[in-house]
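Contents: one structure, followed by commentary.
Every protein chain of the complex appears in place save one, which is left out.
And then chain A:
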Amino acid sequence: MKRHARLLRTAVVGGASLAMTLSLAACGGSADGDSGTIHVLVYGDATNKVEKQLVDTFNKTSKVKAVLDTVPGADYQAKLQTIISGKQAPDVFFNWGGGSIEPYVDAGLLKPLDDFIAEDPGLKANFLPSVFDTAVVDGKPYGVPMRGTQPVLLFSNKKVLQDAGVTTPRTWDELLATVGTLKAKGITPIALGGGDKWPTQMWFQYVYDRVAGPELFEKAVKGDKEVWASADSRKALGMLEELIDTGAFGTNYDSVKFTDGGSPALLATGKAAFELMGSWEYSTLQDAYPDFVKNDLGYGTFPTVEGGKGDARNVAGNTNNFYSVLRTTEHPEAVAEFLKLMYSDEFVEAQLAVGNLPTTTNTPEFLDRAANPEYSKYQYDLVKEAPAFQLSWDQAFPPAATTTLHQAVQQFFNGQTDTDSFIAAMQSLPAA
């Protein structure tokens, strides 16, 4: 009996210590974040080389070292939300401002940047006010712009258009006609990464804006459900349906993705003539198809809609991305120094070199030296002149709405739902 008891004790102690060793090992991964480093979490894509360069610049002079952590795009938001309130939280992280950081501000996780700005007014004054204000929540600034402004543009393959004998359409009717011509030549008129769903959403953003103006969505995001059933809403959906039915996107767009390079490849290889995409399309294509970017990449605004209420100069997309700071950071001085790099000449030049358009006040000085000065100036003027800049729908609504929103746009495009069920789905979204 005694032997039994000893055995039991040995086993329990052994098991417990084994379990502890394992859990310690599991924690080990985050332990290196404590001593003299700040972790910078960013959305993983082609712009990361700029972030890497700035982190290197920072580390040359700083005692506290910055570590860049990238999370592949599609999983960024999920990863962030899971770690932000735990021990593995970064010190500084990438976000879209506005709605994307509101839950964190409400939970008291973020550091208001007032102190930083009091010490260095440049952290506010050196950015375009309209962009900086996107990351102001409840009157307090929570973010510093850290990439470029990203209006959604209609990109095209100039060679394909030329061979087909068509020009870039300026109105919706011209677009429909062009689609017909291209289809007759056996070319997919418009590349669409429907598998990602948010590229599909871009078509809704622009058509709704052109038909009804920015006010409709502004009301919708604040909780007005009626606007979705309005005549303007139905007209926009009818136009989209017509475009889809003419075969503008081909038939297999739901099997294509932007994120794995599928839809940009269609455009660059001449299998498709147009793609509606954010301005990051430029850096994506420059990475994979530099010759195409140099010779044949065309870009322009979304076509106008006759009789529509939206200004033809309105744009949609992301105003900019932002760095926000965790309240729990152990090295606030180092973080402040790091953020100051976001209006440095080096930052502006590096962003311009990859085709991004920074929103610092000194940006215009460097536009001549951009990788493609023409492209940069075009965007800069477009954003400056735009009466309204529609934030992407899935960024304007809280994260809880994303799944339903994405499913609704996909199902409308592939015919699984009709106008009425699309409207019902949009009405079921939680308000911001």
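The definition used in the following text is that contacts are C-beta pairs under 8 Å (C-beta built on N, C-alpha and C of every residue); 3 or more make two chains touch, one makes a residue touch a chain; residues count from 1.
Basically, contacts and distances are computed from a predicted model.
Colleague: What protein name does the UniProt record of the undisplayed chain give, "Protocatechuate 3,4-dioxygenase subunit alpha", "5'-Nucleotidase C-terminal domain-containing protein", "Putative tricarboxylic transport membrane protein" or "Carbohydrate ABC transporter permease"?
Modeller: UniProt lists the chain that is not shown as "Carbohydrate ABC transporter permease".
Colleague: Of the residues listed, A:181, A:414 or A:427, which one is in contact with the missing chain?
Modeller: Answering carefully, the residue with contact to the hidden chain is A:414.
Colleague: Of A:54, A:84 or A:285, which one is in contact with the hidden chain?
Modeller: Considering all chains, including the one not shown, the answer is A:84.
Colleague: Where the complex has a chain not shown, which of A:158, A:271 or A:309 is the residue touching it?
Modeller: With A:158, A:271 or A:309 as choices, the missing chain is touched by A:271.
Colleague: For the full complex, which residue in A:109, A:136 or A:244 touches the chain that was left out?
Modeller: A:109
Colleague: Would you indicate which residue among A:114, A:133 or A:260 is in contact with the undisplayed chain?
Modeller: Per the contact definition at the top, the residue touching the missing chain is A:260.
Colleague: When the complex is taken as a whole, what residues of chain A touch the one chain not shown?
Modeller: Residues touching the hidden chain, for chain A, are 4, 7-8, 10-12, 14-16, 18-19, 77-78, 81-82, 84-85, 103-104, 106-107, 109, 194-195, 197, 250-256, 260, 262, 265-266, 271, 399-400, 402-403, 407, 410-411, 414, 416-417.
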